[in-house]
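Take a look at the structure below.
A protein chain is absent from this complex, but the other protein chains hold their places.
Should a chain be cited, it is by its letter among A and B, assigned in written order, with residues numbered from 1 in that chain.
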Amino acid sequence: MHSAGPTKPVLYVTYAALMGLLGLSAWAAYWPIGQLWNFAIALLIAAIKTALVFFIFMQLRYQRGLIRVFAAAGFFWLAIAGILTFSDYITRGALF
Amino acid sequence: MSLLVTPPEIETPMPSYLESGHTVRSWLLTLDHKRIGLLYMAAITFFFTIAAIAAALMRIELLTPQGDLVTSDMYNRLFTVHGVLMVWFFLIPSIPSALGNFVIPMMIGARDVAFPRLNLFSWYLFMAGGLLALYSILGGGVDTGWTFYTPYSSTYSNSHVMAMAVGVFIAGFSSIATGLNFIVTIHKLRAPGMTWSRLPLFLWSLYATSLILVLATPVLAITLVLITLERVFGVGIFDPKLGGDPLLFQHLFWFYSHPAVYIMILPGMGVVSETMAVFSRKPVFGYRVVAASSLAIAILGFLVWGHHMFVSGQSVYAGVVFSLLSFLVAVPSAIKVFSWTATLYRGQISFETPLIYSLGFIGLFTIGGLTGLFLAALPVDVHVHDTYFVVAHFHYIMVGGMVLAYMGGVHYWWPKISGRLYHEWTARIAAIITFIGFNLTFFPQFVLGYLGMPRRYHMYPEQFQTLNVLSTAGASILGVGYALPLFYLGWSFFYGRKAGPNPWGATGLEWQTASPAPEHNFETTPVVTTGPYAYPEGNDMP
Partner (left out) sequence: MSDILLEPPPSPFVDAKQHSEANHLGMWVFLATEILFFGGLFSAYTVYRWSTPEAFAQGSGHLEYWIGTVNTAVLLTSSLFVALADLAVKRDDRRWVTLHLAAAWLLGALFLALKAYEYNQKYLDHLVPGPNFDPHGGAPQVQLFMFLYFAMTGLHAVHMLFGLGALLWLLWLNHRGRVSSHRADAVAVVGLYWHFVDCVWIFLYPLLYLVAR
């Protein structure tokens, strides 16, 4: 199960990428491209960072399917909660 | 056809779990899943009793149209106590934490659950939560209803909301711990040869229940934190003065609380599956479909919560979507009812007490489920929302379904738990009394609700009195039905006829070991070579 895992070089490269992405998001926050785009870029960068942490630091890349399913389940269920709740708010006053 | 390679014929040298230690410490610090199951059983019986007393007071008040026994405020506190204790301190832990803890490791051929210390800790969490709830009750209770709607619960109520909310919050972590333990146990500790397609359906149901426990309960937890913060700091995100939306609370609350009702009913369905097979001496019809339905109920159950909010201010579009999804979630439940019925067909039926409870379940759950479909229809809900129709609907499922299933499960596994047999005719009569009392209590409530009597009111117009009197009369009969098992089961524990390893002649690994269960469940790890309901009467495997 943990027969494989990240090596030291992999960890350092991942860390460098994380810090680079942090710098990018800190800088991108000041780009005058409209609030919506700022938000989208910031979230995208956060998602990539999280994916790096999940797959390398938390070793999801080296795990079997069962663990990956449970890792995904939390996000999937949160998405259900968020999307259905949000669908109420964006449709209030919309149709009737 | 035996499920063991060589079943030992001699007296097992392993002491039973009841004999391995007689001190208080050996019970309160136990790591044995069977003892922990009994600790839970004792605890939930205690909370059930308090909640039942609250219900009795409510029903006595409702004998007369005037509010003469208690004040409005007191009545509010009574129905809140009844709801909070019944939902979180009886129904949710009942089959999972009491029976499930006891049975699951034995059913899969394991010595214990995956994390025994976490299991014990979960009981202490449950007791801590319960103690806080008791403290809240003794301090005067809460008057918000078990649903804690904002802004009343977060801002205006002068009752002990925080203590109750924190108590439920802590008990919620007990649920999560139990669900986590069961998921890992079922994935990792199955005996050799126990593939997923050989799992008894009780385990499929409990697995589905555990998924809901771990995915839904955290949202309840954060919601309770939020109303507690709002009470402590005087401001919060549900506060309209700040631009907050009280309906957001309802979204978050019902995201948990609707799946919670499936936490409550799925284990009961599991018990029914087991008893149908044993007492028809046939495999459950459509094993794969029933197993898949358990998972489908768990998943679909997360998509329907808005049907509690049709008239709260939710958008009409969202209402339509939730209504449609609510129709859909009835399908797997219906499939199960058909499967159980088909299991009975051409079976060798013996009307033991567990089967009587299960048959009651099928009928009453069906009525409850059908009325749920009525409520899922938007125009009908507009008419009967917050009336006794809703109250009757969920009591048909929770009491007519779940409580009956719990009683059936307790009776079914009683020989394994106590090593004794209860007096069969007394038990059958108690089951029938319960069935009659239940219907007399709750069927009139469907009519009352349709005629317009609102719920959570202790005064009502004169014309509703007859039906209310019938309902209260039924409640007193139901009370007898509930009380009787306490006496004859308790009596049998000490004086009942000793049971052998398998008094029902059932398949299932838990019946291949001594009664009461040995301390470490099995002398040697069983090896499974057949499917779950391999009755030798010539019936084909599913």
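Just so it is clear, a contact is a pair of C-beta atoms (placed from the backbone, for glycine too) under 8 Å apart; a residue touches a chain by one contact, two chains touch by 3 or more.
Just so it is clear, the structure is predicted and the values come from calculations on it, not from any experiment.
K.L.:
Of the listed residues B:His187, B:Arg346 or B:Lys498, which contacts the missing chain in the full complex?
P.N.:
B:His187
K.L.:
Give the residue, chosen from B:Ala128, B:Leu248, B:Ile349 or B:Leu484, that touches the chain omitted from the document.
P.N.:
Reading the full complex, the residue touching the unseen chain is B:Leu248.
K.L.:
Which of these touches the unseen chain: B:Gly37, B:Gly83, B:Pro105 or B:Pro267?
P.N.:
Residue touching the chain left out of view: B:Pro105.
K.L.:
For chain B, enumerate the residues touching the unshown chain of the complex.
P.N.:
Touching the missing chain: residues 20-21, 25-26, 29-32, 35, 105, 110-117, 120, 176, 180-181, 183-184, 187-189, 214-219, 221-223, 225-226, 229, 233-237, 241-245, 248, 251-252, 519-520, 525.
K.L.:
Of the residues in chain A, which ones touch the absent chain?
P.N.:
So the residues of chain A touching the unseen chain are 1-2, 5-8, 11-12, 15, 18-19, 22, 25-26, 29-30, 35, 38-39, 42-43, 45-46, 49-50, 53-54, 56-58, 63, 66-67, 70-71, 73-75, 77-78, 81-82, 85-86, 89-90.
Here is the rule we go by: only the chains that are shown with their structure count from here on.
K.L.:
Taking each chain's centre as the mean of its CA atoms, how far is chain A from chain B in angstrom?
P.N.:
37
K.L.:
Under the stated contact criterion, what part of chain B meets chain A in this complex?
P.N.:
187, 215, 219, 247-248, 251-252, 255, 302-303, 305-306, 314-318, 321-322
K.L.:
Can you list the residues on chain A that touch chain B in the complex?
P.N.:
Those residues of chain A that touch chain B are 66, 73-74, 77, 80-81, 84-85, 87-89, 91-96.
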